[in-house]
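The full complex has more chains than appear here; those shown keep their coordinates.
Read from first to last, the chains carry the letters A, B and C; within each, the first residue is number 1.
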Amino acid sequence: SKDTWEKESFVGVVTGLAWTAVGGEILFVESSISKGKGNLTLTGNLGDVMKESAVLALEYLKSHVDKLGLDAAVLEENNFHVHVPEGAIPKDGPSAGITMVTSIASILSGRKVKPRLAMTGEITLRGKVLPVGGIKEKILAAKRAGIQDIILSRENRKDVDEIKPIYLEGLNFHFVETILDVLDLALEA
Amino acid sequence: SKDTWEKESFVGVVTGLAWTAVGGEILFVESSISKGKGNLTLTGNLGDVMKESAVLALEYLKSHVDKLGLDAAVLEENNFHVHVPEGAIPKDGPSAGITMVTSIASILSGRKVKPRLAMTGEITLRGKVLPVGGIKEKILAAKRAGIQDIILSRENRKDVDEIKPIYLEGLNFHFVETILDVLDLALEA
Amino acid sequence: SKDTWEKESFVGVVTGLAWTAVGGEILFVESSISKGKGNLTLTGNLGDVMKESAVLALEYLKSHVDKLGLDAAVLEENNFHVHVPEGAIPKDGPSAGITMVTSIASILSGRKVKPRLAMTGEITLRGKVLPVGGIKEKILAAKRAGIQDIILSRENRKDVDEIKPIYLEGLNFHFVETILDVLDLALEA
């Protein structure tokens, strides 16, 4: 079924943009937290590269607790679970990296994700946001789903510039360099 | 053999609806609890996606203990086992999600599952119930097995509307949005 | 070599009935117990479904300690090992379920298994005994091996009714619904 933006904001739920065999699509990344020992569980029929994005996301947060104002104890005394519905569809690739780090940061900080916002971009361990492919298809999917704000790597600006302006109407683009930029834009105060 | 609804209600036993190569079928999801450390064991010849449904179900309950009035200590000091008979038949897909979360919630709370009730739907980590396929075949199977109440995702209502009314006689449909809706409908007070 | 019933009864040794490419056969399920932490070891060249039967058997006993009058500490402070000779022959399928649960219950309780008794049936986590295939071939094998009493699921009664009476001479059938029925019939007081 065609997915649309969720009217309600949830802590830990972030809208990503995926590029599939049949075109662009929005997807949701969900995170939860429960008492534990810092373990990470991944579900949603994810391939190895997509699983690595979640591992990177959690490790980035663990190794930057001070910079991010997070509580180190919360990271050590809980387990984390990242899920990408829908379970019947295999998913892979690095482009959900910024969606995953935002989702986990939201659940950790209790800050909601801004509504009508979607994002796509690979992350690295030092917090850089790398460009990804399928930008045109992803933007069309975001528009169909009612998204208003889109976060992309600064290195993807050239891909947006190549799209006819009519397709970009009503969309605000936010080009970022680092995960810190993403979290500032995506999480409500 | 053709399965029918069970006259007796059991704590932890829930009737699901499956869609197989030979049509719709009812299946049972069984859960048990025994002293342990919060581990989850899965049996019944289950594929990876179906196993992920059980992982999601337990994690949803763990991360919502307060909202659900569950005892966090019970989740930490016991092991859980989810089984889907019959062992000779491979089973997969996300559609047993709501059946699994109801089964584990029943065993955790000690509340019985209402009789003559069946269900099918994917779950997500935030508690949303997603639509699934094979609705017509599943409804026919439920009717043959003597089921009276069926729980489906609200997004599957359109699939029910396309079925000839004669096939729906004697069945009550409950369309839900969240796992909380499912548990309210399925568990006896 | 052709196996026959064992003159001596052993605690933990139970005769099962298997259905193979070359007809029915009797097999033995053996269990042992040694100091440990509740772990289960499985040997005998067993396929995944047959291994799941043993996991189900032990979990059923763990989650019904009170009902069965077992000592919970014995389950937590020992390891269990279930073996099905002969190691050169691959074995699979769910039909050894009742044989396995009887074997482990025998070793746990110290009660011997009644002589000249064989059984076949799938178990579920709630303790139901499900019907299995190959009933005619299994009964012929049991007779050849000198068995006198056979335990089957009540849902397999119809399969016995279809066999010519001459093949059933000298055999007593016990049709059961639950694991509790099996243990009552199989274990000496």
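Heads up, the rule we're going with is that a contact is a pair of C-beta atoms (placed from the backbone, for glycine too) under 8 Å apart; a residue touches a chain by one contact, two chains touch by 3 or more.
Everything numeric here is computed off the predicted structure, so don't read it as measured data.
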Full complex copy count, 3 shown, is 6
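To be clear about the criterion, only the chains that are shown with their structure count from here on.
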Among line, ring, star, complete and other, the chain contact graph is line
For the C-alpha superposition of chain A onto chain B, the rotation angle in degrees, rounded to the nearest 5, equals 60
Note: chain B sits from chain A at a C-alpha centroid distance in Å of 30
The answer for chain B against chain C in the complex is residues 1, 10, 12-13, 28, 30-35, 41, 43-45, 81, 83, 85-88
Chain B contacts chain A in the complex at 48-49, 52-53, 55-56, 59-60, 62-63, 65, 72, 76, 93-94, 97, 122, 124-126, 128, 130-131, 155
